[in-house]
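Removed from the display is one protein chain of the complex; every other protein chain stays in position.
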Amino acid sequence: MKEVESKMLERAKVLLESGEVARVIGWRKGAFCHDPEPASFESVDELKDFVYDYFCGANLSKYLIAESKKEGKTAVFLKPCDTYSFNQLVKEHRINREKIHVIAVECMAKLDIGKIKAKGLSAVTGVEVDGEQVKVQTLYGEAVLSKTEIVLAKCATCNKTHQVKDEEIVLHERPVRDVNRFAEVEALEQMTAEERFKFWREQLSKCIRCNACRNVCPACSCIKCVFDNPQSGVAAKANDDKFEEQLFHIIRAYHVAGRCTDCGECSRVCPQGIPLHLLNRKFIKDIDETYGEFQAGESAEGKTPLTEYRESDLEPKDVLKEGK
Amino acid sequence: MQRIGVFICWCGSNIAATVDVERVADAVKKDQGVVYSATYQYMCSENGQQLIKNAIKEHSLTGIVVGSCSPRMHEATFRKTAEAAGLNSYMVEIANIREHCSWIHKDREEATEKAIILVRTAIAKVNLNAPLSAGESPVIKRALVIGGGIAGIQAALDIAEAGFEVDIVEKNATIGGRMAQIDKTFPTLDCSACILTPKMVDCAQNEKIDILSYSEVEEVKGFVGNFSVKIKRKARFVDEKKCTGCKLCMEKCPSKKGLDEFNMKLNKRPAIYIPFAQAIPNVAVIDPEQCIKLKTGKCGLCQKVCGAGAIDYTQKDEYIERGYGAIVVATGFKPIELNAFNEFGYSENQDVITSLELERIMNAAGPTNGVLLRPSDGEHPKVITFIQCVGSRDTSGCGKPYCSKICCMYTAKHAMLIREKYPDTEVHVFYIDVRTPGKNYDEFFRRAVEQYGVDYIKGMVGKVYNENGKLMVQGSNLIDNEQVLIESDLVVLAAAIEPEPSVRKIATLLTASIDTNNFLTESHAKLRPVESPTAGVYLAGVCQGPKDIPETVSQASACAAKVIGLLVKDKLKTNPCVASANETMCNGCSQCASVCPYGAITYVEKELRVDGKTELRRIASVNPAVCQGCGACTVTCPSGAMDLKGFSSKQIMSEVEEICKR
Amino acid sequence: MTVKEQCENVKRMSGTDVRKCMKCGKCSGRCPAFHEMDIKPHQFVSLLAQGRIEELLKSEAIWSCLSCMACVERCPRAVAPAAVIEAVRDTVIRAQGANGMKAEDIPPMVDELIPQQLLMSAYRKYNK
Partner (left out) sequence: MQEITTKEGFVPNIVAFCCNWCSYAGADLAGSSRLSYPANVKIIRVPCSCRVNPMFVLKAFQRGADGVIICGCHPGDCHYVTGNYYTRRRMAMLFSFLDYLGIERDRTRLEWVSAAEGAKFSAVMNDFVAKVTALGENKKLSDLRVKEGE
C-alpha cells in the first residue's frame, strides 16, 4: 500500500505542477491513523498531508459534483467501487465528465476501525497488512487480527472492477472473493415476517436522523432533499412523531433503487451501526431477480430498471410469491 | 387563506335518501377555509348553479367544493358555473358522494359519516388549489405528409382542398408509391394508373401542395401545432426546375446496368432515369452507384445532350427546415423478404415470383409490355400456381403473425385476369382460407372460381422444386385428403406485407409508438383510429396496419379531416394540469424525461441565483402543450422538483391525511 | 388410462400445442411418406385436438412416419406434427408390455461411441 501511496503522490505532484489539473481529490491525514478524510489538494505544498492507506474507505465520487463545476480540471483517485458511483453521476448529468481526470487506484479492501475496536483494541496507532494477517499497533502493544474479520462490510463482498479510468495505479492483483453479497438479505428473507419486523424495528429505532447516510450517498445527491422540503409533504415536522425514521429510510432506499451502486458508504458512516446497505441490497436483489441483472454505474448511459418496463413484467403479487 | 363554499347536492333522493345532507353541510361548516355551506335538491340544475354563482359573489369565495355525483359526470358543469361567477374553474373540487357513497351504502349513519370525510377530503384539497389557466399555443397552418403513396396523396389533396398548405415528403424520386406499381385494382378491375395518376397530377398542380420528392425527414422538434421539421433533399444531380422530362438523357446514357426498382428489378434501366412515364415530378434522377461520370469523372454524356442544362454533377444533399401544425404519417409498406422460405425456391428459380412482380409483368408499361411471359426464358407459361399466405399468419418466426389482408383479393384478381387474357392457361391457387370481407369482394372471388374456372385448392404447398425446367409444386389438398404435385411453369407467391422499414426512424423522430410488427400504434383502436398517441401526428395507410386501397383512402381522408380540424384553430388550448419542474430543486438528472411517453421534457442550461450565487444548472423543462399530465415523471423525480398542477404532491398528501383522520 | 388422460399425455409428451394449428395442411403438403400413411400428418394434429386418440393409436401411419421433421420445419404456426406422431408411437410402444428396456440392459450397451444422452432418451422412451 505504501508503494501505491507514493506513486499516487508522485502523480498528484506532476499533475498539479504541470498545471494539467487545478486540484487533486484524495485523502488527507486525520487526527488518528484511522480517520483519513477526503480532501482537495490545490498545490504541491498541500500534498504533504496526502495519505492512502487501509482506512481510506471513503467514496470520493460524490465530491466531484461540486468539483466539476469549478474552473479547471480536477483529478481524482477512484477505487473500483467508487467508479460505479462516478458513472452513475455522469449518467445523471451531475458530473461533467470532461472536467475530471480519473486515476484508478487499487483497493485491496479497507478496514473497519469499529470492528477493530470491537476486538477489544483501543488507541490504535497503525496497522500493517500482510495477506490475511493484520498487525495492529496500539499504545498498549501489538495484536494480530484476521483481515476478514475487520474489513468494512462493503469490502467483504466486493468484487468490483474499475469501470472508468483515464490512467491507473494498480500494483497488486486483488484476490477474487467467492462470496454471495446477498447472503444477509437472503437470511432476512428466510425469517418470518414477525422476525423481520423485529429486526428492522430494532435497527431503525437506533436512527438518530443525523443524515450521515444521506450526506455520504452518491445517489442521494439531490440539490434539495424531499425531507428538507415542506412542499413534498414528507418533510419531518414536529407533529410527525410516528414512523419518521422508517419513512425516511424506506423513501431513501426507494429513491436510490435502480441507481444505488452498492458502494456501501451508508453503512460505513452510520454512527449507530445500522446495516443500511441491507435495505439497498434488497432492492438490488429484487430488481436482479425480477427484471434481469442490473448493476448501476456499469454504464454511464441507458435507462434504470425503474424507468423502463416490459409488457410481460410480473404483477406485484407474483413478485412477492416468487420471493418469500 | 381560501374562502371556501361547500355545496351539497341531494340529487333528489339519490343522495339524500342515504346521506343526511344537512348534517354533512353542517359538519364541515367550521372546517379550515370554509365560509359557507348549503344543500340543494339538484345542484346541477339551473337554480342549483345559480345558488353557487350567487354564493361565490356574495361571500367572495375563492374555492368551492361540490358534494354531488361523480366528477366524470358534472365536474365540467360546475367548472363552467364557477367561471361564470368569476371564479377560476380549477378552484372547483367535487366530492363524489353519490357513486362512491350513497349508491353503495345502505346504512344512513355510515354513509353520512363517509360523505363527511369525502367532502372534507375535497376541502383539504381545494385549500391547496391554485388558479390554473389553460395555456395557448399557436398553430402553424401548414401540414406535413410523410410518404407520397396513395395515402399521402389523398391526405394532401383533402387538406389542400380546405385551403391549407401541405408538403409531401417522399423518399423516392416520384410520388405514387405502391399503387403506381399495381396493374389493376380489385374488385372493379380499373387500371390503377388511370385512377392514380390524375391524383398525382392534381398534387403537382395544386398551388397549396409542395412535393418534396427524393427527400427524407431528418429531425422533428416541437409539438402539436408547432412542429419544426428538418428535411433532407437528397442530391438528384438534376435541377428539378430546369429538367423538362424529355428523356433524351435516358437514351444516351451509356450505363444501363441499374436494376429498375419500379419494375421490381425485373429489367435494367440507365443510370439517369425517370422512374416511370407518369412520374411526378417528371424529372430525371441520377443513380450515383451507376453513373460513370460520378464514379470515374469521365463521360458526362447526359450533360451534353440536355438541352435544358439541367444536369449538375456537383449537386449536394440540402437541408431545409419548415414549420408544421400537423403531421400525417403515410409511409406505406413493402413485401417481406422471402429468403427464410427455402421451400418455395424463390431465390433459386427465376420463375418463382412475388405477386407484386406479377403486377409489373401484367402491366402494359412493365418489363414485358404487359404480355405474360415468364422471366427465365420469356416463354408464355401454361400452368400457373399461386400460393397464398406466404409469410403471413406465421408464428414460427420466419414470417409475420398477422394476416396481410390484401393477398386473397389480389390473388383472385391475378388468377381471373390471367384466365381472361389467356384462356388456355391453367391456374391453381393454394389457399388456407379465402378472406374476402368487403363490398363486392366475395362476389369477386367467386367469379374467379365460377366464371373463370380458377382451381382453388384448400391446402398449402410444402415444396417447390425444379425438375427438368418445370416447377414442381407439391402440396396438400385437404378437401380430398390428397397430396398433389402440380407441374407448373410459373409460381406466384402472395408474400406478406410489412411496414416500410424507414417507419422506425420516423416513429422515433415523432415519439410515436410502434408495435412489435413495426406498425404504428393508433391512439385508440376503435375511437381514435387515425390518431397517433402523440398529439398532432396522424396515421394513414398500411403504416398503421394492413389495408387495401379503399380503406387506405378512407383513412387518409379521415386524417385530413382531423388535420383540418386542427389547422382551422388559431390557437390550441392546453390542459393546464401539466407537470412542471421547480427550477431551484431540479437536479437535471434526466430520469423524468426517460419515462415521459410524450417526449414533453427537455433540458435547458440556465443561470440560477441561489443563496446569493449564480450557478449554471441543467434544468428540466416541460412543454405544457405536449404534456398530457399523467404524472409518471413526478414519481421518478427523487427531489420532488417535478410536480403536477391540479394533482400536486401536497394536494394528494392532504387528501391522504384527511382520509386517515377518520 | 382414460381416453382423456391418454390425450393429455400425448399432448404433454409431444410438447406441441395443437390448438395453434390453423389447418393449412402445409405439413401434409411436404410429407415424403404421405402416400403410405393411413392417417395424414395434419390429421394427427386435428384428431388429437378433437380427442380422437383411439384412432391414432390404431393408425399404421405411426410406423410409416420417417421422422424427417419436414412437417415441423415447415409449419408456419410452430406446431410439430412429427412430435405428435412420435408421442403416439411411444404411447403404443410403452403399452406393448412392461418396460422395453431394463436398467441392467444398459451396462453392456455403454459404448464410448454412444452418447449418454441417447441412452437416457432410449431409457425414457421405452419404459413406462
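A, B and C are the chain letters, set down in written order, and residue numbers restart from 1 in every chain.
Operating definition for what follows: a contact is a pair of C-beta atoms (placed from the backbone, for glycine too) under 8 Å apart; a residue touches a chain by one contact, two chains touch by 3 or more.
Everything numeric here is computed off the predicted structure, so don't read it as measured data.
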item	value
Partners of the unshown chain among those that are drawn	A, B
Selected residue (touches chain absent from view) among B:Ile195, B:Ile564, B:Leu608 or B:Ile652	B:Ile652
Touching residues (missing chain, whole complex) on chain B	70-73, 96, 98-101, 103-107, 109-111, 113-114, 117-118, 121, 513, 533, 577, 595, 597, 628-632, 634-636, 644, 647, 649, 652-653, 655-657, 659-662
Residue ranges of chain A at the interface with the undisplayed chain	185, 188-189, 193-202, 204-205, 226, 232-234, 240, 242-243, 245-247, 250-251, 253-254, 257, 279, 282-283, 286-287, 290-291, 305-307, 309-311, 313-317, 319-320, 323-324
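Just so we're on the same page, only the chains that are shown with their structure count from here on.
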item	value
Contact graph of the chains (line, ring, star, complete, other)	line
Chain at maximum distance from chain C, centres defined as averaged CA atoms	A
Distance between the centres, which are taken as Cα means, of chain B and chain A, whole angstrom	48
Distance between the centres, which are taken as Cα means, of chain C and chain A, whole angstrom	59
Complex contacts: residues of chain B adjacent to chain C	343, 389, 393-399, 432, 458-463, 474-478, 481, 483
For the chain C and chain B complex, residues of the former touching the latter	20, 22-31, 34-35, 40, 42-43, 70, 74-78
Sites on chain A touched by chain B in the complex	69, 91-94, 221-226, 229, 231-234, 255-256, 303-304, 306-308
